[in-house]
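Removed: one protein chain of the complex. Kept in place: all other protein chains.
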Amino acid sequence: MPPQPRAALAGRELEMLTWTWCIPALPLAGFLVLAVFGGRFPRGATAAVGAGSVGLSFAAAAAASVLFILAPPAGGFSSYVLWQWINAGGFSPSLSFTIDALSVVMILVVTGVGFLIHLYSTRFMADEEGYSRFFAYMNLFVGSMLILVMASNLLLLYLGWEGVGLCSFLLIGFWYKDPENGRSARKAFIVTRIGDVSLAIGLFILATTLGTLDVKEIAQKATASWQVGSSLAVAVAALLLGGAVGKSAQLPLQTWLPDAMAGPSPVSALIHAATMVTAGVYLIARTNALFSLAPAVQMAVGIIGAAGVLVAGLSALTQRNIKRVLAYSTMSQLGYMFLALGIGAWSGAIFHLVTHAFFKSLLFLGAGVVILAVNHEHDIYAMGGIARKSPFTFWMFLIAAFTLASIPPTTAGFSSKDLILTLAWQSGGAGRVFCALGLAGVFITSVYIFRLVFIVFAGSPRAPASASAHGHAAGRDGTQAGAVMGIPLAILAVLCLAGGFLALPRDLGGSPYILRFLQTALPAGAIPEAPARTEWILQLISEAASLLGIPVAWLVYRRGRSSVPAPAAGVAHYLQNGWGFDWLYDRLFVRSFVWLARINTRDVVDRIFDGVGGLFMLLSRAFRWTQNGRVRWYAAGLAAGAVLIVAAVVLL
Amino acid sequence: MNAAFALSGIVAVAATVMMITRRSAVHALLYFVVSLLASAVIMFVLGAAFVAALEVIVYAGAIMVLFVFVIMLIGPESTPIPGRAWIGPSILGLVLLAELGWAIAQGALQGQPATEVGPKQVGMSLFGPYILGAEIAAFLLLAGLVGAFHLGRRRK
Partner (left out) sequence: MASVPFEYGLLLAGVLFALGMIGVIVRRNLLFILLCVEVMLNAAGLAFVVAGSRWGQPDGQVMFIFLLSMAAAEVAVGLALLLLHFGRKRTLDADQMKEGNAASAPGSAGREGA
C-alpha cells in the first residue's frame, strides 16, 4: 500500500500520524535536552525529563495502539511518511514509520518496560555522578530502538540498529573510569559490529537486486522474482541472520553479552534483556518473507537457537556473578525465540519476546536491588539470606524466577514457552529434535535460576548489614527497595503473573489474543494444530522438567560448591568460561589481528609520511650549516649564486 | 701581434695563480703587479694605449702602493693555506669558466682587426656622452677620500 499523501489525511489518520512521530521523537528530544542542559539541571529535573519523556512516549504509543486496534486500517498496516530521505537513481527510501500489529506490540513493550526501568533508575542511579549523562544515553537508546521497530524500510531500521549499538557501548562503559568497563564496552561494540557488517552487506544486495529496501515491497518482489532456495535468497537471508546473531548474542557472536554486565543493572535490564537483544528476533520476524524463501537458512536459525538454549543454559549453571547468570539466561531464552523463528512460528517468537521482557527485566531490576543491598557485591557466594533482609525483593525475584522456569502459577513464561515447544513438536522432523532440546533446556533453566535464588536468598545473612555509603538509593535502611524502585518491580510482577492470559494454551482456556493480533502482520505458520492429547502430554513433561529443577537446585545449594568432584570441576570451569569461546576467539582472531596491526605500524604509507617529515628535518640540518657566520662561507655562497645566475642567463 | 698577446696572457694567468697561492702578502702583491703589467701589455696590443698607461700608473702605481703601505703598517703575518680548501672553489671557478667559455662560443664572432682607439677619442667620449658618469666618478672619489680620512683619524 503506497504511503498516503498528507493532503488526503483527515481526522483519525492525522491523529495517528501525530502519535506516530511523537513516539520516537519524545525520547530523542529528551536526549537532546539532557545532553545540552543536563549538567545544569538539578537531579529532580533530570529525572523528570529522562523518565518523563519515555513515559509520554508510552502514552503516545498507547494512544496509537488503541486507535489501531479499534479501527484497524486496510491491509493490517499503515505507513506514515515523514519525509524523503534519499532519492538517487530509483532508490528512494523515505523516513517513514509503519504501524502494524508487530510494531504495536514492540513499541508497547519498549516504551512500557522502558518507562518502568527509567522510573526505577531515577532512584537506583541517584548516588552516581553522571546522572544526566545516564538518562541522556538511555533516552537516546529508547529513541533509536523505537526507530528500529517502527521503520518501514530496512535503511531506517539500520539507523536505529546502529543507534542502539552505540548506546549499548556508551552505557556498558558508563563507569568509564575503570578500564575493564571500557574493554567490555569495546568488546560488545566490536562483536556486534561484525554482525552489523553482515547486515549491511545483506542490505546492499537487497538494494541492488530489488531496488528497494521497503519491507513490504521486498516481500512482494522477492516472493515474485526469487525461487525458493535460490542462491540470492540464501545469501541475503544468511547475511541478515548474521546481523541478528550479533545483536541477539547467539552463537557464534555471543561472547559480548556476559561481559556487557559491566554496566549498571537498569542498563542490563533495558538493553540486554528486554529490548536491544531482541532486535535480532524482530529483524528476522520482519523479514520473514526472505527467510521463507531460504529454508536452509531458516533451519540454521532454529539450530542456532536450540544450540544457544543448551550452551547458555549450561554456562549459567556455573556462574558466580549474579548478573552473569542472568546474562546467560537471556542468551538461552533468546535461543528459544530463535528456535521458534526457525520453525516458522513467527508470532510465537514475538509472544515469548514480550513475556521475556517482563520477567527478565524484573530479574535484573531485582538483582539491582540485591546488589545495592550488599554494597555492590556481585559474587553470589558472598551473598545469602537476602530473603530475611528484603522480603519484598525476595518475592518479586521469586515470581520472576517462576516465570522464567515456566511454572504454572505464573502464566507468562509458562504460556509462551509451552507454545513454542508445542509448535516445535508439531512441525515434525527437525522440529521434534528442537522440542526435545527445548525440554532439556527447561530443566536446565529451572536448575540454574533456583540455584541462584537459593544461594542468594536462602539461609541466614552472610554479608554484614549494609548501613554503608552505597545503600542510600534503596530505601532508608539500605536493604529495602524504596517506593520508586518497588513500584516498577510490582508492576512487572503483575505482568509476569497475568501476561500469559494474552495467549493461554488451548486446553487451559485457549485465548490466543496476542497471536491472532500478530497474525495480521506476520504470516501464520503452516504448522498443524496440535491434537489435545499431544498438547497436554507436552505440558506435563515440561512442567515436570521445570518442577524437578527445584529440588535439584536445592541439592546443589546444600552440598555447596566445594563438594563438586574433580572431573566435574574441570567441566564446570569450562562451562563457566562460556564454553571457551572467548579463549578460541582470542587465539584465532584477536591475536592474529593484533600481530598484523603491529606489523603494520611502520608500514609503507607511514614511511612515506614520516619520510617527508624526515626529509625536511634533513634539509633543515643541512641548511643550518650555511648560517655559520663565517665570512668566507658567505663569500663562497655569493660566488656560487653568481655562477648559477650566469648559468641561467647563458643557458636559457 | 698574436705572439705578444699570447705571451702576456700566459704571464698574466701565471702571475695571478702565483699570487693567490703565496703565503707572504708582499710576494703576492708583487706577483699581482706583474699580472697588472701583463694586462697593460695586452691592452696596448689591442690598441688601447691610453688605458694601458692608466693601468700602470693608477692601478699598479697607486692602488698597489696603498696595499704596500698597509702591509707596512700591519707587519708580517703569514696565514696557513689549507690544501683541502682549494677543491670547492676551484670547482666553482671551473664551472664559471665553462659557462663563460660556452657563452663566448655562442657568439660566433670572428676576430676583427683590433682598431686603435686613441686618447683623443676616449677623451671626447668621456666628456661628451659620458660626462655624467665622469661627474659621478668624481663624487665617488670624493666620498672615498672623505671616508678614508674619517676612518683613519686617530680617536682620542
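Note that the chains take the letters A and B in the order they are written out, and that residue 1 is the start of every chain.
Please note the rule applied: a contact is a pair of C-beta atoms (placed from the backbone, for glycine too) under 8 Å apart; a residue touches a chain by one contact, two chains touch by 3 or more.
Predicted, not measured: the structure shown is a model, and the values here were computed from it.
Residues of subunit A that touch the chain left out of the display are 624-625, 627-632, 635-636, 639. Think of the hidden chain as still there; on subunit B it touches residues 1-2, 5, 9, 12-13, 16-17, 19-20, 25, 28-29, 32, 35-36, 39, 42-43, 45-48, 50-51, 54-55, 58-59, 62-63, 66-67, 69-71, 73-74, 77, 79, 81, 85-86, 88-90, 92-94, 96-97, 100-101, 104-105, 107, 109-117, 121-122, 124-126, 130, 133, 137, 140-141, 143-145, 147-148, 151-152.
As a working rule, only the chains that are shown with their structure count from here on.
With each centre defined as the average position of its C-alpha atoms, the distance from subunit A to subunit B rounds to 96 Å.
If you check the complex, the residues on subunit A that touch subunit B are 636, 639-640, 642-643, 646-647, 650-651. Note for the complex: subunit B touches subunit A at residues 88-89, 92, 95-96, 99-100, 102-103, 106.
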